[in-house]
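For this depiction, one protein chain was excluded, whereas all remaining protein chains were kept in their positions.
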Amino acid sequence: MWRFGIVTWAALAFAQGFTFTIGSPVASQDGRSKLAAFVFRIEGCAEPAKARVGGTAEGLVQGARKSAALKLVAMSTPGVYAVYPSWPAEGDWVVNLNGTCAGANAGALIPIGPGGFIRASSTFLPRPATAPEIDTALKTLSQGRHK
Amino acid sequence: MTMWTRHVSGKLATYVDAELTPQAAQRVESHMETCAQCRTECDRTRSGMAMMERLPIIEAPDSIWMAIEAQLRDRPTTTPAIPSWRLAVAATVIVAVAGAAAWRLAHPAATRWEVQRLAGSPAIGARPISGVGRVGIGEWISTDADSRAVVAIGEIGSVEIEPNTRLRVLATRPDEHRLALARGEIRATISAPPRLFFVDTASGTAVDLGCEYALNTDEDGSGLLRVTKGWVSFEWKGLESLVPAGASCRTRPGIGPGLPYFDDASDAMKQALGTFGYEKVAGNGLDVILAEARVRDTLTLWHLLFRIAGAERARVYDRIAALTPVPAGVSREKALELDPETMKHWREELAWTW
Partner (left out) sequence: MVDLSDREISGEIIESCRRGDREAFRALYDTYKDRVYSIAVCFFHGDRAVASDVTQQVFLKLITSIGRFRGDAAFSTWLYRLVVNACLDVARRRTPESLLSTLADQDTPAEPSSQEEAYARAQLASSVRAAISTLPEKFRIAVLLRYFDDLSYEQMAEALNCSMGTVASRLSRGHKMLAERLKHVNSPKA
C-alpha cells in the first residue's frame, strides 16, 4: 500500500512538473556564477533544498566517447545551481543533468556550442537520459557544428 | 495672531529644521492648515530631507593627504603670518619622507598596479613603458595607434588597453578598483565578487558584476559595452542597463546607457535601437522593435518599459506577455506603474529566458 503511495506521490511531483529550467549565469542573481557555462533551477519540487541533483559532461572527441565529472555549485537561492565548464575545449559536449525530488525524477541534456549552452536544442525528460539519447544528442551536435 | 496669506514655500526648510522662531513657526502651521499646496510642499521638503539621510559619509582616500604632503614639501612659504612654517616644513621633511616610506610599507606595490607593454610605446603619464611599469592613483595610461598594454587590476583581474586609448586610475583600494576611460577601448577580465571593479566614462559607469567585457569610448564620450562573460551593470544618474553575456549596450554622454540588446538580435531591431536607443522610443522604431523581438529580446523590452510611458509602455508590456508567460505576482497594473518590487520580480524571472 505504501509503495502505491510513493508512486502516487512521485506521479504527483511530475504531474506538477518536476523539471529543470536552464538559463545564462545572469539568471542566478549570484555573482559566483559569472564564469559558469549556464545555471539551472529545479521546478515543481516542494522542497528544493532537499532535491538531489547531479550529472556528467558527455563528449565526442575525435570520434571517441568521453565523460567528465560535472562541477555543480549551489547558488544562494535554494534549488539554483551553476554548472562550470569541466570539459575540455576540444570535441563536442553535452551536459547530462539528472535529479530527484520526493521520489520523482527529472533529466536534461544541454548541448554546449562555441557560444555557450544551446537552449533551443536542449531536451528535458521526466527521468535520467538514456545512453542512446545521449549519443543522439552528441551526434546531432557534432553534425550541426561540422556542417 | 497674524496668519500669512501668502504661500510659505520659501520657509518650509527652515520650518522643518526648526530654525524659525516659535511665533514664525506657529504662523507657518496656521497657514498650512488651510493651504493644501503648502502642506504638499512641506511633505515634499521633508521627503527630500529624508532622502538625504540615505547618503553615507564617504571616506576620503589616503591619496589626498599624500598629495597635500607632497605639495607642502615642494611649496616655498611666502606667508609672513606664519614665519615658523618654513622651519616646521624643513623639520618635518624627514618625518614626511619616513611617513611616506612607512605608508608604502603598509601599502606595498599592490596599490600601484603593474602595466605591461604589449606593443608599441604605451605610456604612464609622460613616461613611455619599455617593458613593465607601475601606475598609481591619478595617473594616466595612454596608447597611440601602434601601442597596446595590459594592466593588472590588483589581485582581481586585468584590463587590456587597445590602441588610441586614455585610461586613468582612480582607486586602488581592496574594496574599490576604479578606472576612468576617457577614450578608446579596453577589455576587462575580472574574477572577483561583484561591485569591486568600476570603469567610469563620460556617459556612465560600467559596474562589474563578475565578467569579461569590452568597453569602447569615443572622443565625445559615446561608448559601446559588449559583455562576453557574466554581466555588467552600466549606470548613469538613475538610469541602469543590465548587460548579460552575449549582449551589448551603447552609451552617450549626457544621456547615459541605451537599451541593452543581444548581439544575435535581428539587424532590423538593432537598427531601430541604434536610432532610438537613448531617447523615448516612439513611432515606427517601436513598431520594429516589438515586431522583431524574440523571447530573449525581453531583455531589451523590459528595459524599454522604463524609458517610455502611457500607451507605448502598455504595448511593450503586452508584447512581453505574448512572448513569455507573465509570472505569478506580476500584475499588469503594477507593471505599468513600474512598481519596484514587481519589476524586480519580473526581471528575475525573465532573466531565465535571456
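When the chains are written out, they are named A and B in that same order, and each has its own residue count from 1.
Definition applied: a contact is a pair of C-beta atoms (placed from the backbone, for glycine too) under 8 Å apart; a residue touches a chain by one contact, two chains touch by 3 or more.
Since the model is a prediction, treat every value here as computed from it, not as a measurement.
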Partner chains on view for the chain not depicted: B
Listed residues B:Glu33, B:Glu59 or B:Glu333, member touching the removed chain: B:Glu59
Full-complex contact with the absent chain, from B:Ala202, B:Leu290 or B:Ile308: B:Ala202
Interface with the unshown chain - residue positions in subunit B: 9-14, 17, 19, 41, 43-49, 51-61, 63-65, 67-68, 71-72, 75, 79, 81-82, 84-85, 87-89, 92, 95, 138, 168, 170-171, 175-176, 178, 180, 182, 195-196, 198, 200-205, 207, 209, 220-221, 231, 233, 235-242, 253, 302-303, 306, 338, 340, 343-344, 347
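Here is the rule we go by: only the chains that are shown with their structure count from here on.
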Whole-Å gap separating subunit A and subunit B, where each centre is the average of the chain's CA atoms: 37
Complex contact set, residues of subunit B against subunit A: 191, 193-194, 209-211, 229-231, 242, 244-246, 348, 351-354
For the subunit A and subunit B complex, residues of the former touching the latter: 21-27, 29, 31-35, 41, 115-116
